[in-house]
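Dropping a structure here in structure tokens format, bear with me for questions.
A protein chain is absent from this complex, but the other protein chains hold their places.
Think of it as A, B and C in the order they're written, each chain with its own count starting at 1.
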Amino acid sequence: MIVILKDHAKQEQIDKLKAFLMQLGLRIDESKGDHSTILGLVGDTTRVDADLIASLDAVEAVRRVQEPYKKANRKFHPEDSVIDCGGVQVGGGLFQIIAGPCSVETEEQIITVAKAVKEAGATLLRGGAFKPRTSPYAFQGLHADGLRLLKLAKQETGLPIVTEIMDAAHLDLFEDVDVIQVGARNMQNFELLKVLGHTDKPILLKRGLANTIQEWLMSAEYIMAGGNDRVILCERGIRTYETATRNTLDLSSVPVLKEKTHLPVLIDPSHATGVAKLVKPMAMAATACGADGLMIEVHNDPKNALCDGAQSLTPEQFADVVRRVKAIREVVQN
Amino acid sequence: MIVILKDHAKQEQIDKLKAFLMQLGLRIDESKGDHSTILGLVGDTTRVDADLIASLDAVEAVRRVQEPYKKANRKFHPEDSVIDCGGVQVGGGLFQIIAGPCSVETEEQIITVAKAVKEAGATLLRGGAFKPRTSPYAFQGLHADGLRLLKLAKQETGLPIVTEIMDAAHLDLFEDVDVIQVGARNMQNFELLKVLGHTDKPILLKRGLANTIQEWLMSAEYIMAGGNDRVILCERGIRTYETATRNTLDLSSVPVLKEKTHLPVLIDPSHATGVAKLVKPMAMAATACGADGLMIEVHNDPKNALCDGAQSLTPEQFADVVRRVKAIREVVQN
Amino acid sequence: MIVILKDHAKQEQIDKLKAFLMQLGLRIDESKGDHSTILGLVGDTTRVDADLIASLDAVEAVRRVQEPYKKANRKFHPEDSVIDCGGVQVGGGLFQIIAGPCSVETEEQIITVAKAVKEAGATLLRGGAFKPRTSPYAFQGLHADGLRLLKLAKQETGLPIVTEIMDAAHLDLFEDVDVIQVGARNMQNFELLKVLGHTDKPILLKRGLANTIQEWLMSAEYIMAGGNDRVILCERGIRTYETATRNTLDLSSVPVLKEKTHLPVLIDPSHATGVAKLVKPMAMAATACGADGLMIEVHNDPKNALCDGAQSLTPEQFADVVRRVKAIREVVQN
Partner (left out) sequence: MIVILKDHAKQEQIDKLKAFLMQLGLRIDESKGDHSTILGLVGDTTRVDADLIASLDAVEAVRRVQEPYKKANRKFHPEDSVIDCGGVQVGGGLFQIIAGPCSVETEEQIITVAKAVKEAGATLLRGGAFKPRTSPYAFQGLHADGLRLLKLAKQETGLPIVTEIMDAAHLDLFEDVDVIQVGARNMQNFELLKVLGHTDKPILLKRGLANTIQEWLMSAEYIMAGGNDRVILCERGIRTYETATRNTLDLSSVPVLKEKTHLPVLIDPSHATGVAKLVKPMAMAATACGADGLMIEVHNDPKNALCDGAQSLTPEQFADVVRRVKAIREVVQN
């Protein structure tokens, strides 16, 4: 961490600041320039409150040199993490595809879709039982009943299940779930992250709507700090000024994360774009830039159904995506 | 709601869509143009899933005419809401100032600050007992003990207290709290909102870091849909590309909200800017554009204290802000 | 275009508005709802000022149904445009790679790089003679001399040249240039666009730093409205709150544009990310989602050179990118 002092900082203030920093066990290297003096802090600065230092009268600015996350940091864990998800390995050069409907609706629906996506190449099953909805008047999911139906679909197909938790109070219901998902709107629900840090379940942590990569890794760090190292990251689009797509899929985050962290990185092109016909090109692009897998919405497609979900693929469309994605994966790995 | 059909939509698809819409109890007015046909839906469209309709093959786009919120909507409640907060009225032409430290630290600290801000003109006391922190390694607040100290400060000064909840499981601890705050990161923690909708406490709902005004009002609607009409909105800066301030304070939201909703609107210039010296000008600006009050961080200022908080004012600075703000309030109201 | 009237609009105001709209040659279809009346305008609304209509007392909101661009619109020109660039065809199922140094520096440099990128598979040569720099104190390019050197490199390699114009007054210097580039900061320099609309040169129009896809197409429309249909679009990253990359590469814009317009779409991963090691994965992703080509910075790499440009690849790295990209292109097209 670097502390830049003000031009006219008083010596008394500087001395007090230095004493405070040394108390924290830090060594100070000082560099005097023409217009400013710089203090280089050497030692463990993870616990130093940079905002607080920056607010002192004598200080012009503070710049971090080291990342504020440790357990998620590739520097201290150079090997890729591989997360076992009910027998399916995520990360470490493997490529997995999570697929399924937006919401679990009926036994027939979830089992039909589960069979179809397995047939097409999916290796994990998704389906929402607790649904975060912007409107209190919209369908909120089947809750415990939805989890029960997911379990049936798992028994039927052998696919491990991934589903979202919205409140730590529901944790008991997730005992048979293979991967617990934390949605974008809960990425900084720190109480929930703390509770999940004390479980031994893999956690699929979606990126918040407007969170930086660093904040995202800090939320992973919350879970890992509790003792649970099994975190999978999932990018699902960020909020920008552009309205042609629901969100802007930040694919550059994939190679950036690959450098900063050892955790696996998945991409969810369905939520990112909000439009079914954009899912295929963006799934292919996600694979091409090195993602460890995909999360895709697929619905069952009975003839004449009106309500097919704006962003869901049919099983046939999904099968085509899987074919293309596998061919691109070959190019990435050779 | 308006549904724009595609140029080459098949009649069969259109008929199926119309039948579906009429089933929902809506009347359909059709307008055929040169390149597109438009369906105007008349009736209660609050429960219609616009995204779903937009995803249908025959549909080019959907445009909402009515807002998706009802209870928060000024159209259906033209009078300003006035919320009683432990005897202090918020909204309806009154102007209230919430002040206090970022975190409750000690009995002496909170009582000293409470007395100082009351003296300077504050009408409610704030102080964090549960602190949302980006890093798991940072101080997380005194929790139950912090709430106990706030209660002491209230007994000492008579100021009603405002403090943040981070998990519905903690609700019992908030019995003596006058106003429960929902932080920016929990604005779309829908499970928490639902629980708060079943309490009878005033809820101070901060705007999410990257949430639109409409999403914010939908979160207010969550609380109100549960039966609790006592919602106070508080803008605290939104996330943009600009890094000169921590967030960008969106003051235009004040007059926009005044038109769209009957709920009171406060501004928190401390969190928005993250810099103490910007608090005064932005507090003045917030008052000038019609806010119903302010929420400001003030710390006690013992000589020689190192750690004063990047965005907190001293009691003397706060008193100056109160003086200016009151003078500007006069200009607004005359 | 749809005009939503206010609940309590006066009949006199409505009548005046209708008369005004009919004067513009539009037909009006009226739909009366419980809370609002909607006017559907039928006819050519390209020239109607939606903001102005929205500002009228009687009007609550205006929603466009048709896009405001015509010549760039795929609806009125379903076939892909193929643009001849000095003998190289851009668009229409072909895939082209523009490569070269950020700035033209010396004859040896530009010729060395030109030969190297041609050898590796580039089909057009880029190089900046006029450089838009944020700081007035930074190197601004070789200007006329740079254009002269580019011409030499073209004679030497046969590669058509692409280079940026910054002011219409310099147009005469661009006579031997094959493709004139308009940089992101000039995307809405409308006077420049108008002048280029009267040339017969292909124009590579970069997306503005914070411009929507619609605004971008409107800038293409400016050039096309002058009579020059030879516009190539190039995405180079948009401005968001994320700071881990210089800009956020919006790859979803590729399939979105493919639907909205017949113009070719290229991706510039070098400027988008600002970091050499991100160029390869993002070039691969751009190809995977259907771009018509790439624009990549490559520098010559004499041993011991200090200044290699933060975002430029070596010729060897570039050759590897070309190999991968071609393999991915196969997957896209089969």
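Assume a residue touches a chain if its C-beta (ideal position, glycine included) is under 8 Å from a C-beta of that chain, and two chains touch if they have at least 3 such contacts.
These figures come from a predicted structure and were not determined experimentally.
Of the options B:V117, B:A272 or B:M295, the residue whose C-beta touches the omitted chain is B:A272.
Note on the undisplayed chain: of the listed residues A:T112, A:T240 or A:T261, the one touching it is A:T240. Residue-level contact of chain B with the missing chain is found at 210, 212-214, 238, 240-245, 248-256, 259, 272-273, 277-278, 281-282, 284-290, 324, 327-328, 331-332. Although one chain is not drawn, its touching partners on chain C can still be listed: residues 16-17, 20, 46-47, 49, 51-52, 54-56, 68, 132-138, 166-169, 185-186, 188-192, 194, 209-211, 215, 218, 221-222, 225-226, 239, 274-276, 304, 306-311.
In the full complex, chain A contacts the hidden chain through residues 2, 4, 7, 29, 31-36, 38, 40, 42-43, 60-61, 63, 65-66, 75, 210, 239-241, 243.
As a convention for this text, only the chains that are shown with their structure count from here on.
With centres computed as the average of Cα coordinates, no chain lies farther from chain C than B. Compare each chain's C-alpha centroid with the centroid of every protein C-alpha atom shown, and the nearest one belongs to A. In a homomeric contact, the two copies may use the same or different surfaces; for chain A and chain B, over half of the interface residue numbers are shared, pointing to the same surface. Taking each chain's centre as the mean of its C-alpha atoms, chain B lies 39 Å from chain C. Here the CA centre of chain A is 31 Å from the CA centre of chain C.
Between the CA-based centres of chain A and chain B the separation comes to 26 Å, rounded to the whole angstrom. Residues of chain A in contact with two or more other chains: 210.
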